[in-house]
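The structure appears right after this line, and notes come after that.
One protein chain is absent from this view; the other protein chains keep their places.
Right, subunit A next:
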Amino acid sequence: MSGPAPHLHLAVALDGAGWHPAAWREPDARPGELFTPGYWVDLVQEAQRGLLDLVTLEDGLSLQSTDRYGPDDRTDQVRGRLDAVQVAARVAPVTEGIGLVPTAVVTHTEPFHLSKAIATLDHVSTGRAGVRVKVGSSPAEAAHFGRRTLPALGSIDPRDPAVQAGLRELFDEAADWVEVVRGLWDSWEDDAEIRDAATGRFVDRAKLHPVDFAGRWFSVRGPSITPRPPQGQPVVTALAHQAVPYQLVGRSADVGFVTPRDAADATAIVAEIRAAQAAAGRAAETVHVLGDLVVHLDDDPAAAVARRRRLDDLAGAEHVSDAWVFAGSPAQLADLLEEWHGAGLTGFRLRPATLPHDLVQVTRGLVPELQRRGRFRTAYEATTLRGHLGLPRPANRYAAV
């Protein structure tokens, strides 16, 4: 990429009552409504008011835990959640513009099912669907399926070659999963449905294609039962913290979420992803790299810092995250985003520390600030998520040229 684009891309990550473990105790929090549709509709509509590119919805196939490898039996934090694909689908008919990106755990799920689910989300939202692929590395999660046992990677030194090899396997499987899902999205050509009354044919079967994928973990025949989604290829995203997942982003994703600690770190990560992208033969394709940040925001920076401290006190410990934790004013955050944008990131995925407060600070504080600086859109200029991200609608891999 030649120099930073004038506009940056903005996403918000929604999870429970917010990303701070004590977020649910804030005065404006709605912890009793986390399992009601209205809660999610309100949040996504707020994000849409801020003209954000997309929201992601966290998910997992196990109860939340502070221990990555099993339940922690804690009772002072939010526990329980809804299937993210369905939350996105429930929100879709009452939103327009904003992209909807639920999380899918690839390790334990069927690529055939998820492919049609995301394709259907794209139909239901008329072109606003994406998916965040997530590897499930916890042995507790594996025990919910009973198909395989996973080693407790956390009990071993992460630099141990066996751990790295195990991780690589999970991510290789994830890459296969994405390959199958993408193949199934293309398994119907756009004009396969012909409804030709003269010949009595509903489809042109020459335009339906098996994917015939055979890999180490699964084989899938295809074609999909669901026609090609409006975007052709819904947007594939992944969160990545190190070399192995960076390769997944480079090979398979349209958007990578990364967790730099500063601008120099951002530059290094982006370089690593660009190298993986080139190695996968995708140098010419647009792959966005969005920096993740946990954000505590108030007009008065001191108030944001104080609020963060108050939440930490309630939680009984300082909130540490894989992502950089920011506390300050929207204007200060805009300064930081501009700096990191200049370091090579194409945008950001902000994780509101509390909901709805920090989301509203993003949409009504940060966004207007960035607009004033000429760094963010003032209206949706496209109707699809690919459109917001500047991704063209791709040609079908199976279509005869």
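Everything that follows uses one rule, which is that a residue touches a chain if its C-beta (ideal position, glycine included) is under 8 Å from a C-beta of that chain, and two chains touch if they have at least 3 such contacts; residues count from 1.
The rule is short, and it goes like this: contacts and distances are computed from a predicted model.
J.: When one chain of this assembly is omitted, its UniProt record names it as which of these: "Subtilase family protein", "FMN-dependent oxidoreductase, nitrilotriacetate monooxygenase family", "3-isopropylmalate dehydratase large subunit" or "Sulfate ABC transporter ATP-binding protein"?
T.: Missing chain, per its UniProt entry: "FMN-dependent oxidoreductase, nitrilotriacetate monooxygenase family".
J.: Thinking of the whole complex, not just what is shown, which of A:R49, A:H108 or A:R282 touches the missing chain?
T.: Checking each option in A:R49, A:H108 or A:R282, the one touching the absent chain turns out to be A:H108.
J.: From the list A:D42, A:D172, A:E193 or A:D312, which touches the chain that is not on show?
T.: Of the candidates A:D42, A:D172, A:E193 or A:D312, A:E193 is in touch with the missing chain.
J.: For a quick check of understanding: of A:H7, A:R90 or A:R282, which residue touches the chain that isn't displayed?
T.: Of all options in A:H7, A:R90 or A:R282, contact with the hidden chain holds for A:R90.
J.: Just the residue numbers, please: which parts of subunit A touch the chain that's not shown?
T.: So the residues of subunit A touching the missing chain come out as 22, 24-27, 29, 31-32, 35-37, 41, 60-64, 71, 73-83, 85-87, 89-94, 108-110, 112-113, 116-117, 119-121, 123-124, 126, 140-141, 143-147, 188, 193, 195, 197, 200-205, 208, 217-223, 225-227, 314.
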